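Below is one structure. I have some questions about it.
Of the protein chains in this complex, all but one are displayed in their positions.
Letters are used for the chains, namely A, B and C, taken in the order the chains are written, and counting of residues starts over at 1 for each.
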Amino acid sequence: MKLGIIGLGRMGGNMLKRLREGGHEVVGFDVSPDSERDVDSLDALVSALDAPRIVWVMVPAGEPTDQIITSLGGLLEEGDLVIDGGNTRYTDDQRHAAELAERGIHFLDVGVSGGVWGKERGYALMAGGEREDYERALPIFETLKPAGVDGLVLAGPVGGGHFAKMVHNGIEYGMMQAFGEGFETMMRSSLIDSPAEVMTSWRQGSVVQSWLLDLFARAAASDPTLHEMPPVANESGEAKWMVEAALELGVPTPATASALWARQTSRGGGDDTLRVVSSLRAQFGGHVTKG
Amino acid sequence: MKLGIIGLGRMGGNMLKRLREGGHEVVGFDVSPDSERDVDSLDALVSALDAPRIVWVMVPAGEPTDQIITSLGGLLEEGDLVIDGGNTRYTDDQRHAAELAERGIHFLDVGVSGGVWGKERGYALMAGGEREDYERALPIFETLKPAGVDGLVLAGPVGGGHFAKMVHNGIEYGMMQAFGEGFETMMRSSLIDSPAEVMTSWRQGSVVQSWLLDLFARAAASDPTLHEMPPVANESGEAKWMVEAALELGVPTPATASALWARQTSRGGGDDTLRVVSSLRAQFGGHVTKG
Amino acid sequence: MKLGIIGLGRMGGNMLKRLREGGHEVVGFDVSPDSERDVDSLDALVSALDAPRIVWVMVPAGEPTDQIITSLGGLLEEGDLVIDGGNTRYTDDQRHAAELAERGIHFLDVGVSGGVWGKERGYALMAGGEREDYERALPIFETLKPAGVDGLVLAGPVGGGHFAKMVHNGIEYGMMQAFGEGFETMMRSSLIDSPAEVMTSWRQGSVVQSWLLDLFARAAASDPTLHEMPPVANESGEAKWMVEAALELGVPTPATASALWARQTSRGGGDDTLRVVSSLRAQFGGHVTKG
Partner (left out) sequence: MKLGIIGLGRMGGNMLKRLREGGHEVVGFDVSPDSERDVDSLDALVSALDAPRIVWVMVPAGEPTDQIITSLGGLLEEGDLVIDGGNTRYTDDQRHAAELAERGIHFLDVGVSGGVWGKERGYALMAGGEREDYERALPIFETLKPAGVDGLVLAGPVGGGHFAKMVHNGIEYGMMQAFGEGFETMMRSSLIDSPAEVMTSWRQGSVVQSWLLDLFARAAASDPTLHEMPPVANESGEAKWMVEAALELGVPTPATASALWARQTSRGGGDDTLRVVSSLRAQFGGHVTKG
């Protein structure tokens, strides 16, 4: 079917290609003139589509998505459908949906997982919104998702797609932290010759076999100690939102949160806490900590 | 090749079958007369094998394994090989190896993952010991492991096999906790219609796809809220040992430890901590907590 | 000086008494006719004070405080001062201040610590707002606070008082959890005859001496094992808000959060997580967990 995509970065660009390969007619737009955009304005994008239109938004969460939604609200018509495939916080989805609904424009939020591999492997999609809208966009979802029975779900009402993706990413944080803790414990033990070899061997027959373990094996193939990688990691927002949502819902999330905190710590979080600890030790014990 | 297996429980019994199907000649012994044992004593097992013998021990860790190792030390001959495939703590392996080495008996410790699925799927094996001994037992390992390049590793010297398995199980704890935290967060949210459906959908295309997720989908197929399962879980030892080893090595393991603590808490761990908290609140705030 | 107090519960009632004992002229109002209120309506309270008035609000956070602030906005005059001494979330303070400022009414948020002991011992006060307003109310603060140099601070602009109190309570959670973990560890050890006696002995000479330890000694005097207290604790909001604020600020708060989660767990938080864990164990290991 015919649709527009706004945002042709790593994710949006790849999705456009997968959709075209799947036979869809896609009009791409990006603010950057250096992108492979088909049109050079939102107006032009809207004009290039026939009502009722489908527009997939794939831009950074927050301000950029807010602006696009507002602009589309002014350009689209009753019956058109906006799909937000970015990493928007679920608490913003209802606001976006309401803003568009005022003009009769429909809205779906869709969490997308799969990273740079999605173009070949297919993307896991989690949608939130009305079933009717979900079914209208189904041909698009069927092309983006992997072949097979899984990889696509209507998670719930508006916000549910991004809520599901947020939880997905929180789980991903916890799994990565678990692999990391295991790797480091083996790195420090004299009983393990090559932690990377041990972990790679778990790719078959073991309870922890997983795609993340396959990716670990790829990374470790060229750098078995991973010491070319700096010991820092950024946080992308979703795990933080998940921990916050869980706090409000009364759900303890220590594994998820500890994964998040490890990343925050690698960026200086916790430094002032340590200063308090060291100051107190100096006061009562005469311990002087050398930096 | 010919070997003996001591311990014909769920794990040992299945491994014996897989080995026989793979063409090995296996003599099985178990203390229980109700087992499908081939001989009714350790003596008989040893007599049924030709030197240099290979004996695979698959009994519960601790006392039972200690006793079998000591008995084998008295029955076996120089050049024989004992393989401990149970869940022995790595700190006990060197003691066992030394005890056997006094009589010229060789020793390998092998961590085995795969659960009840291993019989069909193959077991992931992690060995610790001398390469020479490892290579002697390789035909056995090749049959037990899954088809393919992975699923088998010589992790390091004696103790390394169980150390690797311990870390493996610690990671497994962390991954299971991560999935659990995500599931519960979705269970409490009004934005998710069916958490089980969402998680099942991640089996393709997503970053968290894994064998554990496949198993979750199996469990949730018949009980989507999992409410037939009581909210308690036992700990099996390995995660605790891993956290202890990591503490000594200076490696923070918050995700692994929180998974362990969640299980300990489900069995009453933390109750007296809460009593202190409630008592203090009652003292300063006049809050009375109702049980 | 003359002031009104709205809310005559445990905290408000005691504060009124301490203020009267300190020579202030206080008019008390509470919605409950069973309270020892001086007037039976907000209107009457406002009429009983002379402009520029000072009104201290001491009602539950959220809805009740919102309503009182809105009502006062309609009744008070330019130049009057409202002080919110309740446990309002700091994010609500600016809204309240703005609402009142529209009519020229001044606002301070004041976090109050001290519990039922404050009446005798004095209350620790943390204020947020303009220095000018703070100084206007200083005679009230001086009476409420303990004798001595500490116990009162202008923490920052509007919101700062409740932010400081929120952090204070988060610290309190962490300290209580630390005492609890120590107590329970001793309760389970055969090396400690009476954990309560040990902890009580720390009241002098030790690094952990503190008011909370004094309160522990009081509680343990009549119930040394604390087993009359149920192993459950409620959360009051502030620690949760602190962890959320810290997440947004990039500050890891594992000690505070773990104290909060212990309480949430005692109320059923984490149950579905454990169901996932047990279900997975049953799938791969054939383990059946008994409830």
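Quick note on the criterion: a contact is a pair of C-beta atoms (placed from the backbone, for glycine too) under 8 Å apart; a residue touches a chain by one contact, two chains touch by 3 or more.
Note that the coordinates shown come from a computational prediction; the quantities given were computed from them, not determined experimentally.
> In the intact complex, which of the presented chains make contact with the chain not displayed?
Counting the whole assembly, the omitted chain is in touch with A, B, C.
> Of the residues C:13, C:28 or C:114, which one touches the chain left out of the display?
Here the residue in touch with the unshown chain is C:114.
> Would you indicate which residue among A:51, A:147 or A:280 is in contact with the undisplayed chain?
Selected residue, touching the omitted chain: A:280.
> Of the residues A:65, A:88 or A:177, which one touches the chain left out of the display?
Residue touching the absent chain, from the options given: A:177.
> Give me the chain C residues in contact with the hidden chain, please.
Considering the whole complex, chain C reaches the absent chain at 90, 113-115, 118, 121-126, 128, 145-146, 148-157, 159-160, 163-164, 167-175, 177-179, 181-182, 184-186, 188-193, 197-198, 200-213, 242, 245-246, 249-256, 258-259, 261-262.
> Spell out, residue by residue, where the missing chain touches chain B.
So the residues of chain B touching the missing chain come out as 207, 240, 243-244, 247-248, 250-254, 257-258, 260-261, 264-265, 267-270, 272-273, 284.
> Which positions on chain A touch the chain that was left off?
Contacting residues on chain A, toward the hidden partner: 10, 115-117, 176-177, 179-181, 183-184, 187, 212, 215-216, 218-220, 223, 226-227, 229-234, 254, 259, 262-263, 265-266, 269-287, 289-291.
We take it that only the chains that are shown with their structure count from here on.
> Name the most central chain, where centre means the mean of Cα atoms.
Centre-most chain by C-alpha means: A.
> Going by C-alpha centroids, which chain is farthest from chain C? Tell me that one.
Of all chains, B has its centre farthest from that of chain C.
> Quick one: chain A and chain B, Cα centre-to-centre, how many Å?
Comparing mean C-alpha positions, chain B is 33 Å from chain A.
> Quick one: report the Å distance separating chain B from chain C, using the average Cα coordinate of each chain.
For chain B versus chain C, the centre distance works out to 47 Å.
> Using Cα averages as centroids, what's the distance between chain A and chain C in whole Å?
Chain centroid spacing, chain A to chain C, equals 37 Å.
> Using the touch rule from the top of the page, what residues of chain A touch 2 or more other chains?
Answer for chain A, listing residues that touch two or more other chains: 207, 250-254, 258, 261.
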